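Sharing a structure, written as structure tokens. Questions coming.
On to subunit A.
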Amino acid sequence: MSSEITIQQQVDRFMQGAGDALTDDTVARLGFMMNELLIIADRVTRNKNIMKLLEMSESKDFAKMLDAMSVAFESYKESPATSGGIGGMLKVMSDPNVQGSLKLLGNFSKELNK
Partner candidate 1 sequence: MHILVVGGGMGGTILANNLARRLSGELEQGSSKITMLSASDKHMYQPGLLYVAVGKMSTSELYRDQKSLLEPSINFQVDPVEKFDLDNNSVTTKSGKKISYDILCIATGSRGNAAGIPGLAENACQFYTEADALAMYKKLQKFEGGKVVVATGVPHKCPMSPLEITFFLMDYFKKRGIWDKVDLHYTYPIGRVHSLAPVAEWAAPEFEKEGITYETLFNMKEVVPGKVISEEDSSAEFDLLVTVPPHKGMQVIEDNELGKGGFIPTDKKKLNMEGRDNVYVLGDTTNLPISKAGSTAHFEAEALGENIAAIVQMGEPVRDYDGKVFCFIEAGEGKATYAMFDYNNPPNPQAPTSGLHWFKTAYNRMYWASARGII
Partner candidate 2 sequence: MSDRILVDAKNTFCPGPLMELISNMKMAEVGDELELLSTDEGSAADIPEWVNKVGHEIVDSFTEEEVLHIVVKKIK
């Protein structure tokens, strides 16, 4: 076999190989995927909210927030049930971390109402 082939011959062999390998069904499925990808890409790139979310996701705080949510949820699942009642509520409320969370929620609400 000569190792020197022209570009045209390379294209011809590629088409031959593709022809032997591809079936109508494969091409149809690829076409379908291409269609769906184009539609999704079009919607995402023209959706200001999703683009904003993508922009936010590039910040370190965003990753930290996701981690924090994940860890908090895990520890909540493993923690003992709260006792309930006013005594239980006072106990929880006196925790500085809980007070910090309420402050966070308060800030969130203040921003939403702006």
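How were these picked? Simply put, all candidates are chains of the complex that A comes from, given by their letters.
Here, contacts are C-beta pairs under 8 Å (C-beta built on N, C-alpha and C of every residue); 3 or more make two chains touch, one makes a residue touch a chain; residues count from 1.
This structure is a prediction, so every number in the text was calculated from the model and none was measured.
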(message) My understanding is that every option belongs to the complex but just one is in contact with subunit A. Which one, out of 1 or 2?
(response) 1
(message) Touching residues of subunit A toward candidate 1 in the complex: what are they?
(response) 15, 19, 22, 24, 27-28, 30-32, 34-35, 38-39, 42
